[in-house]
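Structure incoming, see below.
What you see is the complex with one protein chain gone and the rest in place.
Chain nomenclature is as follows: A, B and C, assigned in order of appearance, with residue numbering initiated at 1 for each chain independently.
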Amino acid sequence: MERKVITIYHGPQHPGITGNMSVELDLMGETITRARTHVGYLHRGFEKLIERRTIIQAFTIVCRICVPEPDPNEANFALAVERLAGIEVSERASYIRVMVLEMARLGAQLLWMAGQSGSVGLGTVGQWSIYDRDLILDLFEQLTGGRVYHMYIYPGGVRRELPDGFLERLSALLDYLQKRLDAYDRLFFDNASFQKRAIGVGVVRGEEVLRRGFSGQVLRGCGFARDLRRDNPYLLYDQLEFDIPTQSAGDVYARALVRRAEMRESIRILRQVIAQMPEEGAIMQKLPKHRKFTLPKEDTYVAVESARGEFGYYMAGDGSEMIRRMQVKGPSLIHAFSLLEPLLVGEELSNVALIMNSLGICPPEIER
Amino acid sequence: MKFELKNSLAPLSALSKIFEHPQTLCYPEVKSETVSGYRGFHINDLSTCIGCANCQDVCMNEAIDMIAIDKDKNPKNNSGCIPRIDYGRCCWCSLCTDVCPPDSLKLESECIWADDDANRFLYQPKDKPC
Amino acid sequence: MMSYLEEHYELIHKTPRLFALHVTREQLLDTLHQITTHTSFDTLSQLTCTDWIEEERFELGYMLTNALRSHNLMLKCSIARDKVTMPSLALLFAQAEVMERELHEMFGIGFEGNETLYDFALEGWCDIPPMRREFDTLAYVNAHYDFREGREDNLDVKEEIKKRKAAAKSAKETPSGA
Partner (left out) sequence: MLLLDLLLMLLIAYGFGFLYYGLYRNLSARVHGRFGPSLAQSFSDSIKLFVKEESTTFGWMFYLGPVIMASGAVLNVLFIPFLNQGESLQGLSSYGNLIVVLYLMVLGPLGNALGVGSSGNPFGVMGVTRGLTRLLALELPFYLAAIGVMIDAGSADFGIIMQAQSTQSNMFAHPLLFAAAFISFLGFMGKSPFDVVGAPQEVYSGPATEFSGKFLALLMSQSAMFSFAKLLLMVNLFWGGADHLGELVAKTFVLFVAATFIGSVYARFSTVQSVEFLIRIPTLLGIVGLALL
């Protein structure tokens, strides 16, 4: 019997897609026989724009590369410029950066939780976690003056001093979130209906995954404890204690469990940062010739671990005030193309959003 | 695969939320507290603005125009110009306030402006001492 | 793992965990093959391209990572800007396919053996590849978009200061003359 194959576009206007991208699906019934990812609905040409801006002007763009978690971009940009220019950052500024990065990671995980639960129609979790993320954004607002785009981690340090009583408020928020995480366990992670949907779906497995350049929860969900904070430490992560949670099943549920444990680790890191942060110290190393700051003709590569995987920046200076080339590599580029496309084949239409969310695919960083 | 009864019933504990007061704000009636240092609209203290156009130079979005003012409030304003910002282009990075030599240009907490004509979004910063 | 690289190649130590290596276009596949078999640098994590227009060359960077994700090695390969084809790595690394596709679109570099070099982010783009240095973003924007109306009263501050100084001067001169 000949069965008819229909082609549909899952996105860019679809509640089940993670941002402005689309997956072209060939369906036989509800089973996917072929998937192709399309991007380009959000291309803003940041890499090109950066080439004709001075370094401090370029700094304000990079946070827009990833909406759910902008700070790894700022950190990457600052780290790359500092490495090229040979600038040392004070210990206090480094601690503040770690704090900002971990707060952003926690916020990004809560946002992921909203997306992941939404993809299985469990809207309650999303409503809760977006509220809890908002509490983190409130703190960001006090610290940086902005809720989503912080533009805070600056080459040479951070832009503003901590407001009065900030660490106490952060500490109180961590206590609150710790309690909330138990509620999320009951409603979401341990929920039998979510387990039924997530276990055994979107399985990534085998030694091969290391060679294919995957990162983040995809690796940790199939048993490889890879985390750049530990493997290739930046800032002060080598002085902080934290575990790298792993799971072995490699499916959507394993990745969810990894993220659940990572939220607790983030809280643990933040508590250490609060305890260890030096009270005095400069937060900013002034850039020489601030507005006409130049980079030598050299290149470098820096990478940080974002909430979804490895974020790498290649940066080349050419002796002028502009950056010759800055190329961004987010985890999504590989995940959305060379992982998602084969992974979707044979799955049901109802699992597309589920898998896509669990891989942490975020189009803005594919088409910077 | 084993699904425990506990995992099937535990989600019902979430229903205790209905006995709590909702967390959201009823927006127009109740507003969230404004934060000092929020990157909202611009204010410019004309008594100290020197019209140096540093803000215009640093703005990567070319959002700032320097326009002439009728009467000089500040004798140190050499050019007789003050900044005006195109809010269709501004990204509120606050670099302009960072590079302002007399610190006259600032951002305030106010941040709401609705209009039906996009061409009206040329913002003259309020003259407020900071 | 480092000893093999030190022995066989001229390794540039950029930082304790980042190395670079210059290869020619012809050596690339062979070198990659040697490195992936003899060392633990067996993952391609990024494919970069820098346009050195004044030197008439593109510099491609093949960023390799080891399985432990602790060290990075960059293979740098310069190619002429006009002779723009490279061998594809799609058979060696599955993820290279999409990276090459992006560079093909943004720089116009051809990759022999990659079957997927169709549109990536742009659609129906007929202009020169946009990430090349000779593509002028500002000119493109000015040709395609308008500035918002009502911004014509923008003044050049330096001119204004000059004018004011001249006015002040003449104002000074006038009373002294009178």
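Simple rule for what comes next: a contact is a pair of C-beta atoms (placed from the backbone, for glycine too) under 8 Å apart; a residue touches a chain by one contact, two chains touch by 3 or more.
All of these numbers come straight from a predicted model, not from anything done at the bench.
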Contact set of the excluded chain (shown chains only): A, B
Contact with the hidden chain (one of A:Phe46, A:Tyr95 or A:Trp128): A:Trp128
Selected residue (touches chain absent from view) among A:Lys196, A:Arg271 or A:His290: A:Lys196
Residue among A:Met21, A:Ala85, A:Met103 or A:Val120 that touches the chain left out of view: A:Val120
Residue numbers in subunit B that touch the chain omitted from display: 11-12, 14-15, 17-18, 20, 22-24, 26
Hidden partner chain, residues of subunit A it touches: 6, 8, 14-16, 27, 30, 117-124, 127-128, 131, 187, 191, 193-194, 196-197, 348-353
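Following the convention adopted for this analysis, only the chains that are shown with their structure count from here on.
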Chain pair, A-C or A-B, that carries the greater number of C-beta contacts: A-C
Length of the line joining the C-alpha centres of subunit A and subunit B, rounded to whole Å: 25
Contacts with two or more other chains, residues of subunit C listed in rising order: none
Of all residues in subunit A, those that touch subunit B in their complex: 53, 56-58, 60-61, 124, 128, 131, 141-142, 145-146, 149, 151, 159-160, 163, 183, 186-187, 190-193, 195-196, 199-200, 291
Subunit A to subunit C touching residues, read off their complex: 39-40, 43, 45, 47-49, 51-52, 83, 210-213, 215, 226, 228, 231-232, 299-301, 303, 310, 312, 314, 316, 318, 324-325, 327, 329, 333-334, 337-338, 366-367
Interface residues, subunit C side, partner subunit A - complex: 14-15, 17-18, 42-46, 48-52, 59, 61, 63, 65, 67-72, 74, 93-95, 97-99, 102, 119-123, 130-131, 133, 135, 137-138
